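Missing here: one protein chain of the complex. Every other protein chain is in place.
Each chain gets a letter, A, B and C, in the order it is written, and its residues are counted from 1.
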Amino acid sequence: MFLKSLKIILFFLLAAVIYGAFLYAPLAKGLGEYTRVLYFHVPTAWITVTAFAVGALFSGIYLKNKELKYDLWAEAANQLGLLFGVLATVTGSIWAKMSWGSFWNWDPRETSIFILLLIYAAYFALRSAVEQADRRAALSAVYDLLAFVTVPFFVFVVPRIYSSLHPDPIVNTQGKIHMNGKMLLVFLSSLSAYTAVFFWMLKQRIDLIGIQLKIKQLEN
Amino acid sequence: MQPIYVVLIINIIIWTGIFSYLLTTDKKIKTLKKKLDQLSNEKNR
Amino acid sequence: MYKAWLVFRKDVQQEFKTRYALNAIFLFAIVTLTAVSFSIGAFSAGPEILSALLWIILFFSSMSGLAHIFVREEETHTADTLKLVTTSSSVFIGKLLFNIMLLFMVELLVVPLFMGVMNFVIYDAFVFVLSLVFGTFGLAGGGTIVAAIISKSNTKGALFTVLAFPILLPVIVSGISAAKKAATNAPLVLASSELQALFAFAVVIITAGILLFDFIWNE
Partner (left out) sequence: MKLTAEKISKNFAEKSIFKNLTFEAESGTCLAVLGPNGSGKTTLMRILSHLILPTSGSITYSQNGTTIRPEHIFQHIGFLGPYLELYQDLSAMENLEFFSKIRGLKDFAPRIFQLMEQFGLKGREDDAVKTYSSGMKQRLKYVFALLHEPQILFVDEPRSNLDEEGIRLVYEVLQQYKQNHLLIMATNDSDDLKLADVKVQVNV
């Protein structure tokens, strides 16, 4: 019952976000109509990073208590991260084509998301290369954590070396958000709505894993 | 192309991505739930 | 630490008798260097491209040799024997020392050759050498722990580069940038952020490696 009402609230929140993005929020200077992309593109990128952190958290828990469940949860979170990463990349590059003239130009943020996708791809390549379940779990958890500690370096290293075309310097200078109240309202509600969608999807995967494990137990 | 359509396309891409993922997971859950019921019934017998 | 030193010495002894990793990594470095210099020729590329090429050669030749140290223990069934006689951290540190030595030997050969053949002029040798040293520690640290991971997996060869590349990318990026600055005579202050990043990366990856290695070694 509680979950159901949450889902209904989420539905209305998402509808409100779409309405707000298209009709309520004003446009930012220099971005024109493309300002609206912000409310959909940025959350996907944000979720990619969140999923990565959640996956690393589960990997850490797995290494702590060696329950196979947590490894499968980490896999699920990383799968979602990969999905949202691809969505962020595709939508981002369409936007880039429209406003900068080319689909891809190694902007720092493009580089970072590309590296994140590479890490996810490597993570799944590793998983497919190990057959034994507990060994696969341990190896991929170690790799996940290893990748996790190196990611902050991209955040600091890459932007210092390459200059950025990304719109954030316009909307977001020196880490201070220069959106006006209406924009900020839509942006933040969009961010939280999409985050809720992510956790809903993750919960579904976790339920699925629970059922799979139960079936295996019964079959043995 | 009108910028507003680009925004629309981007929106649609994201939603198809999310929905197709949700639907496949849901389908998997349903088939597995059936299998689980079957298995537990067999065990109980 | 003494035990780590013993593991290192044992690996050196072994390597000295077979020269498997040494041959692989040296030949790979020479081959890529030849290929690069053939296709570009001296006097035609600027410091930006040359420093990128240098790091690409270093990275890929290290990829061809760093994994060997753990894969060998698994393939000759000596991993259990080693596990029986010593702790996981001494194994990791010993292997790390070996890989660091291997990389320094390759750099000692490749870097002067590259500078000579490609006419790559360094103005600030201090920054350049420091970036190479820190970069080597980072590459060896990341390479060693990834080698430990893949030695336990079913497909060993191609997977190593796939896994190591995204993790080691910060080293390559800052290494290239530092080399570029050293080659264009920028003052030390300008390259300090790269050197800091390289140093911090090496510290973080080696610490993470020591902590995480235990989970791979003791299944």
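Basically, a residue touches a chain if its C-beta (ideal position, glycine included) is under 8 Å from a C-beta of that chain, and two chains touch if they have at least 3 such contacts.
Please read all numbers here as calculations on a predicted model, not as lab measurements.
Asks: Of the listed residues C:Val31, C:Val85 or C:Leu108, which contacts the missing chain in the full complex?
Replies: Touches the omitted chain: C:Val85.
Asks: Which of C:Leu6, C:Ala45, C:Met101 or C:Ile210 touches the chain that is not shown?
Replies: C:Leu6
Asks: What residue numbers in subunit C mark contact with the hidden partner chain?
Replies: 3, 6-7, 9-10, 13-14, 17-18, 76-78, 80-81, 83-87, 90, 218-219
By our rule, only the chains that are shown with their structure count from here on.
Asks: Starting at subunit B, how many touching-chain steps does it take at least to reach subunit C?
Replies: 2
Asks: Starting from the Cα centroid of subunit B, hunt down the chain whose centroid lies farthest away.
Replies: Chain C.
Asks: Subunit A to subunit B: how many Å between their CA centres?
Replies: 18
Asks: Can you compute the centre-to-centre distance for subunit A and subunit C, using the mean CA position of each chain? Integer Å is fine.
Replies: 31
Asks: Residues touching two or more other chains, restricted to subunit C: which are they?
Replies: In subunit C, no residue touches at least two other chains, as defined above.
Asks: In the complex, go through subunit A and note every residue touching subunit B.
Replies: Its residues touching subunit B are 18, 22, 32-34, 36-37, 40-41, 44, 80, 83-84, 86-87, 90-91, 94-95, 98, 197, 201, 204-205, 207-208, 211-212, 214-215, 218-219.
Asks: Mind listing the subunit C positions that touch subunit A in their complex?
Replies: 142, 145-146, 149-150, 152-155, 159, 162-163, 165-167, 169-170, 173-174, 177, 193-194, 197, 200-201, 204-205, 208-209, 212, 215-216, 219
Asks: Using the touch definition up top, name the residues of subunit A that touch subunit C in the complex.
Replies: 63, 115, 118-119, 121-122, 125-126, 129-131, 134-135, 138-139, 141-143, 145-147, 149-150, 153-154, 156-158, 160-161
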